[in-house]
Structure formats: C-alpha cells, structure tokens
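Partial view: only certain chains, each at its native spot in the assembly.
Chain lettering (A and B) follows the sequence in which the chains are written, and residue indices restart at 1 in each chain.
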Amino acid sequence: MNYMKLERLAKIVEALKTTPRTGWLLRGVYPAIAETIAAHMYESAVLALMLGEELRSCGIEVDPQHAAAVAIVHDAAEAIVGDIVKYTAEAMGKELKERIEVEAARKEIPSVLLLKLLEEYVAQNTMESELVKIAEMLSTLIQSLRYIQHGFSSVSEIACSTAQGIDKILNGDIRLACLRKTLQRYIDMGLRYCSKK
Amino acid sequence: MNYMKLERLAKIVEALKTTPRTGWLLRGVYPAIAETIAAHMYESAVLALMLGEELRSCGIEVDPQHAAAVAIVHDAAEAIVGDIVKYTAEAMGKELKERIEVEAARKEIPSVLLLKLLEEYVAQNTMESELVKIAEMLSTLIQSLRYIQHGFSSVSEIACSTAQGIDKILNGDIRLACLRKTLQRYIDMGLRYCSKK
C-alpha cells in the first residue's frame, strides 16, 4: 500500500517531467526545447530560496525553505489537469480552474504534506506562498528572455505580462519592496517587450 | 488587411505544429517525440479520405473530401485554448469546454470557411462530421499503438478508450456498419489493453 503511494507519486512526477508548459508551445517554441513543468518548478524553487534569503536580510520574516517546498509543488496538479493557459483560465473563470486543480490534487496526490503545500500556494495567504508567486513569475520571465534570445519573438508577450505582474506584486505589498534592487533590471527587460507589438 | 488575416492564420498553424497533444505528454511520452496537434489532424484527414471512400463503396452517401476538410480543422481551436485533457473536460463540463473553444475560434480564426468546418465538427450533425469523429479516434488509437510498441505503457489507457469509443460509434449508427471489416482488427488490438491495469 505504501508502495502504491510511491508508484502513484512517481507517475505524477513523470508527467511533470515530460510535459512542457503550454504557453511556450502555443507561441512556437519547439517541443524538443520547451521547458517542462518540472523544470519550471525547479527554477521557481531555487529563486524562492534566494529571494527568501534576501527578504530575511531586509528583516522580513519568511522561511525560504518552506517557500522552496511550496514552489516544488505549486503546479503539481497540472500532472492530472494539464497546463491550462491564461486564455482558457479566464474563459472558464479563475475560481473554477483552481477548484478543478485542487480537487484533482486531493484525489491523486498521495501525500498529505504535498497537498497542504499546494493548497497553501492556491490560498496565497502566507508570506511564503506570496514569495513563490513572485519566484514563479520571475522564473517564467527569465525563461521567456532566453527564448527571445533564441529567436522566438512571440514569447515577448509573456515577458511583458510577467514583468508587469511582478511589478504589481512588489507595489502591492510593502514588505516586498526590498526585492526591487534585485528584480528591477529583469522587470525592465520584460517591460521593454510591452510596447512592441 | 488580407495580409493580416494570412499572418494570423500562420500564427495559428504554427501553434498547431509545435504543440504536442497533452494526452501523450501526461503519460510520459517525451516532448521531442510527441505527436503534435497538426500531425494528428493530418492523420485524421488521410483516414477520413480512405474511410469515406469505403463508406461510398458500401453505398453510403458521404463526401470524403468534405470530411477531410473538416478533419483538417477539427482541433484548430486548441491553438488558442490549448489541448484540454479528458479529465479536465469532464470536470468543467463538455458544454463549457466546447463553448470556450468555439468562441475562441470565432474570435481568432480569420476565415469564414474554416470556422464553418470547425462548427460542423462540434455540432456532429452531418455524416462527414461523424466520419471525422471516427477518423480522429482511429488516428489516436493507431498512434497509441505506436507508442506502446516503443515502451510507453501508460498510453495503453488511451488505446483502450479509443477502441471502445470507435466500437460504440459503429454500433450506434447502422450506416457505419460497413467500416467494421476494416476497423475490427484495430479495435481488437485496442481492447486488449482494457483488461490490463
């Protein structure tokens, strides 16, 4: 029975490791070079550790390792539900999308701890989950800049929207202000693609 | 302005050519070898031509070339909406999924003809659109058997469900009975994977 739990988890992780993020694919990034959901969560987790460390050096109370754990799990429901793009999420309503994801996670993820971390991310009511939100967007922004460098210009739409998203979060919560000095250059690089059409 | 329509269509086709079907990816098929939506529609169209020809030889009135045209377009909305998997489609309701897809197509596909073909497929109220449904499922079944041969055993779930689906359609419409002699062997191969767990 414990073995079955591990086997089910391994199937979920396998899906996360072989499924690229839909946003890249729909913008012309070739599947053979498209970032997977697992790779995205990996980068988010590393960035959460570093940004968490930075927040602490500014005197903000946050647990970077807890944030990293949240980051590792934050998109895990996509192993069952798939990576639903923004257009569809808006068309179906953000609440419905999240409800479907959480339900799928509850049914399929064989670990109370993993599930709790995922639900914390969806709820967005802790400092750590907020931090993961930023780390997640920063990871997407950085990857979009890589693809733009490799000639995938349609991706600039994502560079713009994630830069705007990070900027907005930093403006909305005074505790995060100390991340500006680290993030501003990347935000600026992303915003440069907003004017272009 | 006409140029812009072509440019928009080219963007849609590009997305269809670089986006693999989610069903394969979530079952561990590597992105570098995963069938794209465009390739799937291509195979569906070829099969629709051949099965349509067969139906005609049985005296059924159907236009294989019209079916091929429907097949070419039947998943085109996924260029905007993404390829939503069965689990999610069921969780959100098939009607909502189809409504979002048709709306996306109406907004983004710059051709009245293409749009009409897609809507015909969704409505499923012509012999040709029914034929495309079979061709589409047969294409999925054949591709799943290829992946199983290459060692992707999780895909057997799809082999089973598509075989069952084709069988059910053939049972449900007497005009299609004449396709049995062509399809039965593939249906049997797919059904073999239903018992396995």
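Here is the rule we use: a residue touches a chain if its C-beta (ideal position, glycine included) is under 8 Å from a C-beta of that chain, and two chains touch if they have at least 3 such contacts.
Bear in mind that the values here come from a model prediction, so they are computed numbers and not experimental data.
Here 2 identical chains are displayed in place, and the whole complex they belong to in this file is assembled from 6 copies in total.
Criterion: only the chains that are shown with their structure count from here on.
Our note on geometry: chain A versus chain B, Cα centroid distance of 31 Å, whole angstroms. By the touch criterion stated above, chain A contacts chain B in their complex at residues 11, 14-15, 18-20, 22, 25-32, 34, 36, 79-85, 87-88, 91-92, 96, 100, 103-104, 154.
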